[in-house]
Structure formats: C-alpha cells, structure tokens
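Missing here is one protein chain; the remaining ones are kept as they sit in the complex.
Labels A and B are assigned to the chains in the order they are written; within every chain, residues are numbered from 1.
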Amino acid sequence: MSRYILKRIFHMIPVMFGVSLIIFTLMFFIPGDPARQILGDKATEASISELRAELGLDKPFVVQYVNYIEGVLTGDFGISYTTKQPVSAELFARFPTTLLFAIISILVACIIGIPLGIISATRQYSFIDNISTTLTLLGMSIPSFWLGLMLMLLFSLHLGWFPATGFYGPKYWVLPSVTIGVTSAAFITRMTRSSMLEVIRQDYIRTARSKGQTEFKIITKHALKNAMIPVVTTIGLIFGASLGGQIITEQVFSIPGLGKLMIDAISQRNYPVVEGGVLLIAFSFTVINLLVDLIYAYIDPRIKSQFVIEKKKKESTALKGM
Amino acid sequence: MNLLEIKGLKIHYITDSGVVRAVNGIDLEINRGETLGLVGETGAGKTTTALGIMCQVPDPPGKVVEGEIFFEGSNLLEKNAREIRKIRGSKISMIFQDPMTALNPVVTIGDQICEVIRLHQKTSHAESIKIACEMLELVGIPAERINEYPHQFSGGMKQRVVIAIALACKPSLLIADEPTTALDVTIQAQVLQMMDKLKKELGTSMLMITHDLGVVAEICDRVAIMYAGEIVEYGTLEAIFNNTAHPYTKGLFGSIPSLVLDVERLSPIDGLMPDPTQLPTGCSFAPRCNEKMSECEERKPELFQVSPGHFSKCIHHKNEMHKESRGC
Partner (left out) sequence: MKIVEKTTKLALNFNTKKTGQGYDVWMRFKKNRLALVGMFIVGLLLLMAVLAPVVAPYKFDLQDLLSTSQKPSLKHLFGTDNLGRDIFSRIVYGSRISLFVGFVAAAIGTLVGGALGSIAGYYGDKIDTIIMRAIDIMMAIPAMVLAIAICAALGPGLLNTMIAVGISTVPRYARVVRGAVLTVKEQEFIEASRACGGNDFHIILKHITPNCLAPIIVQASLGVADAILAAASMSFIGLGIQPPVPEWGAMLSAGRGYIRDNPHMVLFPGLAIMMTIYGLNLLGDGLRDALDPKLKR
C-alpha cells in the first residue's frame, strides 16, 4: 500500500510542473507591464526599467520560468507587487480560511446529499424521490453567487440571523457553506441515487434478501459500501469544483480567503500572487484526489488486493533471485 | 403432508409494453427429502416460480396475482414481511444462477456466511465463525480462506460459497436455480455431486431448476416440465423419461443427442416460445406442436392423469388415451 502511495506522490510531480508551466505562461503573456502598474503613471522610464531589472522581468521567458520554479521549490513564490510582502506569506495566511470553508461546505453537502440519495434510490419514483430529483436538478442549476446573494438578502439583511460578510466563526460559516453546499449536495445526491439504484439491482442484494436480511441492513451493510465507490470519486471532483465556486462565493461574502486574494490580484495585475494561488489550489486538489483514491482502495478490496498481489509477486521473484 | 404445496400460482409482470404472464396457474408439490426437477426453456417462468416461493418477486413490476404457496402447512403469501424473513435463509434458501455476481464483492465470504447464521441462530460471533468454517470445509473450501473476498475465488469455488451460505442454517427446502449453468462442464459434475451428497446428509428437499435433462436424470426424484408459465407434464423421473406423454417433453428429448441410439439427425422443436405478453388462447404449445388438432387452438387443455402420479396437459394425448381405454 505504501508503495502505491509513493507511486502516486511521484506522479504528482510532473503534473505540478505542468500546472506551473501553464499558469506561468498565461501570466507571462498578459498585456500590460507590472512594473508600470506598481509604480503608477507618474513614474519615469528609468525607474520603471530599474524595477523591471530588479524583478527579473527583463529576462527571457525561459530564464524567468526557471527562476520562478527554483524559488517555488524553496518555498519562495516571489514578492507581491502590491504589498511588497512574500507571496508565500500572503497565501498561507489566507489558505486556512479557504480550506476550512471547503471542508465545511463538503461536509454540509455530504450530510444532505448522501442520505437523500439513498432514500431517493430505495424509494424510486415515490413522492420523496420525485421531490428530491426535482430539487436536485434545481440545486445544480442555481448559480452559487446568486444563491449567496439571495441567502444574504433574506437571512442577514432582512432577518438578521447571520452576519452578511466575513468568516470569523461558526455564525459566519453558515451562509457561505450553504451557498456552496447546496450545489455540491445536488451533485452528490444524484450520484448517490444513481449508484445506489445500480447496486440494489445486483444479484448479491437478492442473495442478501434470500438470507432473510432486513431491508435496512441490506442497504447499510451490503448496498452502501458498494454504492459509495463511485460517490467517493464524485466527492473528490466536487471538491475541486467547489474550490472554483468558492472563489466566486468568497467574493460575495467578502471572505478573506485565497479566492478573494486571487481575484483582487488579477485586477491589480499582481501575477506572482495569481500564480501562487493557482498552484496552491491545484496542489490541494491533486492531494484531495490522491486521498480519494486511497479511500477508494480502502473500500474496494479488489483494488487493495491488486497491490498486495503485486507486492507478493515482487517478493517471490526477489527470493528466487537469492 | 407435503413440505411445499403450490396451488394455482399466477405471477405477472406489469410493464409499459404489456402484462408479461410469467407464471400461469401452476400446481406443484415437494415431499420431504425429495428432489423435484423443474425443467423448461429460458423464459418459461422457472426462476419467477422460485422467486415466488421465496416471496421475492421484484415488485414493481412483478405481482403474485393468484394462488397459494403452502410451506409446512401455512400459506407463505399470507405472511407479513417479518415472518417471511424468518423463513428465508433458515427454512427455505436459494442458490442463484450466476455465482460471479451472487456474492457481495466488498464483504469477505466469511462475513457473508456468518450473516445468515447470525440472522437465524442465536450464536455468538465466535460460534458463527466456527460454523462458517465447518460449512466451508463441507463444501470443499479450506477454512483458512474465510477472510478472503469473492474476487479471490474461481467461479466454481464461488458457487461452493453460495451453497455454503444456502445450507448454513440446514434449511428444509433448497431452491437451486440453474446452479451449474454458469460453470465449466468439469466443475458442473463436481458441484452437482456435492449438492446431492449434502442434501442427503442434511435431509433437505430440493427444487432443482434447470434446462438440462442430464442434470435431472442424475439427481431428481420427480420432474415437472414447464412451458410458457404452465406445468405441461409432471411425474416421477421414470415416468417422464420412459413414458413421455406431452409433445413438448418429447420434443425436449428429441433435441438431445444420444450416445446409445444412432439417429440420422436431431429433431428439435420448431419455432419459438410464444410472447408472454400475448399468449395463445388455446394450448400455448399448439403453434409449435406437430400433433396439434383444431381443438388445441380453441380451448386450454387440462391436466389429466396418464398413470398414477403422472400427469400431462394435452388434449390430443387425452383423446388418444380415451380411445385406447374404450378399445379395451
């Protein structure tokens, strides 16, 4: 198993290099001169070119990229053009908020989505199922930023139950998490429902029934574990999608997270922050997907045993070699 | 009293494209310790009958429309879900056709055997594991493999596990739905032999569903031939094999190559089974029957006694019999 984890971590390296290349290239070709941006309109040509040299902006693309990568590998994401602070410090100051936001949202989504999907599937075409299917599709169709605004309008501006902006404690978490959670929950409900429907038609469910097992136990013991295999993948993917959605939602609720930092940075042409932000998001997304695959292997013995067999084979060949 | 008595069972599937009449009023009985073979082509309603006995007809779209199923003297169809669950797995258990999909892939086989034991017997966890190990040894799997997952077993081994689950609570009736169809020929014989041996040891009655007359000849005491949801012939193994009455059964025998008789060619039954949503008004076998008369297409034939304990459902044959008896 540990061999598998190592292999997967090893796979992440070229992917992260690729991501850094894509994002660096995109930022490199943005029209406009960051040096001019930093110094303002009144700056002299001389001072601008001086700053360009200082930031290394006068070097060719490849050199700039190599310099950037060297920095990133030592934890140096460059200097923010606006605050003159190290980008890494800014990113890591904001990252916990975004991560917390993401985790709460996905928890909300799972708590709503998985049970709803199971109930829907076990009572296919019932009243509950029809209601849930309709709501699910609506949930997938609601733009999260609009839902956020509407929730804010109702629950903070009119009813005053929750604060409208910020992210400083459980009371602040509710509206943003629900905003992101509703859409994610809709996807999870759908996936759980269809996966569950597939599983409960399998022969082994019939076998369990012919043993005299109760319907409740059949669902919880036999169906759920099988049905969760594809759902876990979906949750991993949704995590990525909600990281994207969060960028927008952080904007709506003025949450001091990575998303807000990045959007502000884009409008200020503060490339190092944008690059660092994208890299950090891509990195977290990749790590999440790695975790998902590990959970996958944990649930599904067929995958787990593949590695055990591989290992055994290698051991036996090693023994023969001796 | 018979262990199982089915009277006038009708099971229909109600679908968008019409009502599928899968089982159309069958009568069956199984005595204690006896093996009844239920023989017929694919789609004749054999599996539906079995699911009916297990009270496991998928609903929707399936519905038991009519009939009674007496098991140990009480009607299964009148029992509530809890009472049925008590019987399933402990008194009646079932072996399904495809062992590849009948076991839960993410649960160890030990857990799957223990599950049925713990459901029906008041045993501790450790005891149930002990029983599960015994069952595994009984079906010819080393007990140390108890913690393995289904994918680590071959098809034949999986079917042995399924049999172990089915027999774990020593049921009085075992329903085997084509238990060997999905297996290799060499494995088929092994599994059949083992089932026959275990059945005799445990004193279990068995309903053997199959389309293979070879299997029937090997282990059945009595045989029911099913066609388009009806039992067309019914009798002891000898009566069916040596004194075949119904044209359909004759056709089945005509379709098997024989090692003893040297015939020019096989004589298969022409045509296909009728569409179960639109069964013919008369005898359902009439369209394919080479002994049919005009009367056959007009009214449903009734079961008549060929000889004591041997029944057939054929108008033509009945008339012949009458003529003969009058001739005497």
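Miscellaneous remarks
Operating definition for what follows: contacts are C-beta pairs under 8 Å (C-beta built on N, C-alpha and C of every residue); 3 or more make two chains touch, one makes a residue touch a chain.
Worth saying up front: this structure is predicted, and the values here are computed from it rather than measured.
Though it is not drawn, the left-out chain touches A in the full complex.
The omitted chain makes contact with just one of the residues A:F77, A:F101 or A:F285: A:F285. Set against the missing chain, the residues A:I188, A:I248 or A:L261 yield one that touches it, A:I248. Listed by residue number, the positions of subunit A touching the unshown chain are 14-16, 18-19, 22-23, 26-27, 29-31, 134, 137-138, 140-147, 149-150, 152-153, 157, 194, 197, 201, 240-241, 243-245, 247-248, 251, 262-263, 266-267, 274, 278, 281-282, 285-286.
To be clear about the criterion, only the chains that are shown with their structure count from here on.
The distance from the centre of subunit A to the centre of subunit B, with each centre set as the mean of the Cα atoms, comes to 53 Å. Interface residues of subunit A facing subunit B in the complex, by the touch rule stated above, are 202-204, 206-214, 221-222, 225-226, 299-302, 305. Contact residues of subunit B toward subunit A in the complex are 54, 56, 84-90, 93-94, 96, 98, 101-108, 115-116, 119-120, 149, 151-152, 162, 165.
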